[in-house]
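Showing subunit A:
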Amino acid sequence: MAQNVLKAVDIKKSFTGVQALKGVTLEIRPGEIHCLAGENGSGKSTLIKVISGVYTPEGGHVEYDGKSYKKITPIEAILNGVQVIYQDFSIFPNLSVMENLAFNTELASKSKLVNKKRMRKIAEEAIDKIKFEVDLDAKVGELPVASKQLVAICRALMFNAKLIIMDEPTTALTRKEINALFKIILDLKAQGIAILFVSHKLDEVFEISERFTILRSGELVFKGNTKDLDDKKFSYYMTGREIQIEPFEPKLTKQTKMLEVKNLTLNGYFYDVSFSVSKGEILGISGILGSGRTELALSLFGIRVVDSGIIKINGKEVAINSPTVAMENGIGYVPEDRLTEGLFLQQSIGDNIIISEIDNLTGKFGILDERKQSEEIQKWVKELSIATPNPDNACNTLSGGNQQRVVLAKWLARDLKVLILNGPSVGVDIGSKYDIHHILKKLADSGLAIIIISDDIPEVMSLSSKILIMRDGKISNTFEPSETTIHEITAQMV
Partner candidate 1 sequence: MLSKITNRISTVIKNDIYITRLIALMLIWLVFMGFFRFEKFYTVINFQTMAAQFPEFGLMAFGIMLCMILGGIDLSVVGVANFAAIVGAITLKKIVGVDGEMLGIAIPIVFIVGIIIGAMAGAVNGFLISIINIPPILATLGTFELFTGIAIVLTKGKAISGIPFGFSEAITGRLFGLIPIQLLIFLAMALVITFLVTKTTYGKKLYLTGTNITAAKFSGVKTTKIIIKTYMISGISASLGGLIMLANYNSARAGYGTVYTLQCVLIVVLGGINPSGGKGKISGVILAIFVLQMLASGLNKIPEISSFYIPLIWGGVLVAVMVMNYFTENKKIKL
Partner candidate 2 sequence: GAEEETKTETKTEAKTETVDESEWEIVIVPKDATNPWFVRMNEGVEEYKKVSGLNIYQKGTPEIDATLQSQLIADLIASGVDAICVVPVDPASLEPVLKQAREAGIIVIAHEGASLENIDYDIEAFSNDAYGAFIMDNLAAAMGEEGVYTTMVGHVTNASHNEWADGGVAHQKANYPNMTLLEAEPRVESEDNGDVAYQTAKELLKKYSELKGIMGTSSYDSPGVARAIEELGLTGKVATAGTGLPAANAEILKSGAVNALTLWDPALAGQAMAAMAVKMLRGEEITDNCDLNVEGYRNLTFKPGSDKVFEGQGWIVINKENVDSFGF
């Protein structure tokens, strides 16, 4: 009977007005690597939360090792050998690595007192499993993102898990780290541990998964082996449409330089960076975490102020020392973390779109012009096909891909010269990703200068007209996409 580690049968779950899961069934066999795929908002995270006891489903049941539950608590799920690595890692930023690692074990063993020695031993064993080197007494909040994620992974691994669920585990990792992670996953598989994997990065998904479950709008659309799928079929199941990816070829050739930087330096982060972007061009900047790419973007947008160097916009030198100045000079910035930096989740979609151009939407005496506002909102909702019944709804009712479009709309609503995107499709499904790429290309062709920062090499390759690689705060290489390969770039990054 217990041939599945986990079987979720006919799960139904709805939120205000949305039926997130319309009777989905998921089966995981011992020791398999299973991929859960689907577009943004198709119900993946919801399904995971049901399995791990965070949500109570309205219909269906979950079987662990043949035991059936209508309702389960997180701790019961853990005791049944289920471990989840959430997208936000679920760590305690204020506590030490050691405590972060040891809490789950300690709690499950119901110990009441803190035994530092034992906790240290647990933690040491945990990081040893993936040869992760970290100071156990460091505060997790002060670690870089990738280390945070590795802490979360170690924590899940050390547990006597039968099933480890990873919701987009590779988003914040570089290729090298991903390789290390995959090795670990295969290792775990060898020990008979099943892995359920959610990711929007196609190459990874195919590389590692054995079986697939694909959801669309809360319904099961495919269940089967990886070998029965190819890129095309996969995209089709996910999106319900055919997707064709073409490389970007700038239509406006050799135009005036829109943005030009010379010898830009922010001590401790990047040094002597020089490059330029022309009208109609898309410049890709890639590099591993910590290579200084994010700080470079923040400096161009005025959040950080450079120590030395020159920034020229349209040939004119400007001192960018605040976002306002950057915006006045026609620069827009789509941040890395859209949830904390890009969006006002509890406010309406409309307000999120117009905030950056709000000062222009006024009539006489600086009074807000409601008509102008709603016209503007309608325009962008339509232009970027943001999927919402009503732009007055709060922004957190949208799925990740649509949220990203809102952030884009916020900037496009301004009359921009340069748009900088940091991770334009982090956590965005292939359908939306395709749409966003399409939008960006169109924008470039209409005269915008675009900089994308991404470690998604295929994305950079297909979008950019020029690629810069950053390493240790310096520009280490420049490529033309047509004259290089993914492999070459990856090799240059580390």
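Note that a residue touches a chain if its C-beta (ideal position, glycine included) is under 8 Å from a C-beta of that chain, and two chains touch if they have at least 3 such contacts; residues count from 1.
Inclusion criterion for the candidates: all candidates are chains of the complex that A comes from, given by their letters.
Note that the coordinates shown come from a computational prediction; the quantities given were computed from them, not determined experimentally.
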Touching partner of subunit A in this complex, from 1 or 2: number 1
Going by the contact rule set out above, which residues of subunit A touch candidate 1 in the complex?
14-17, 301, 303, 322-324, 326-327, 333, 335, 340-347, 351, 354-356, 358-359, 361-362, 366-368, 410
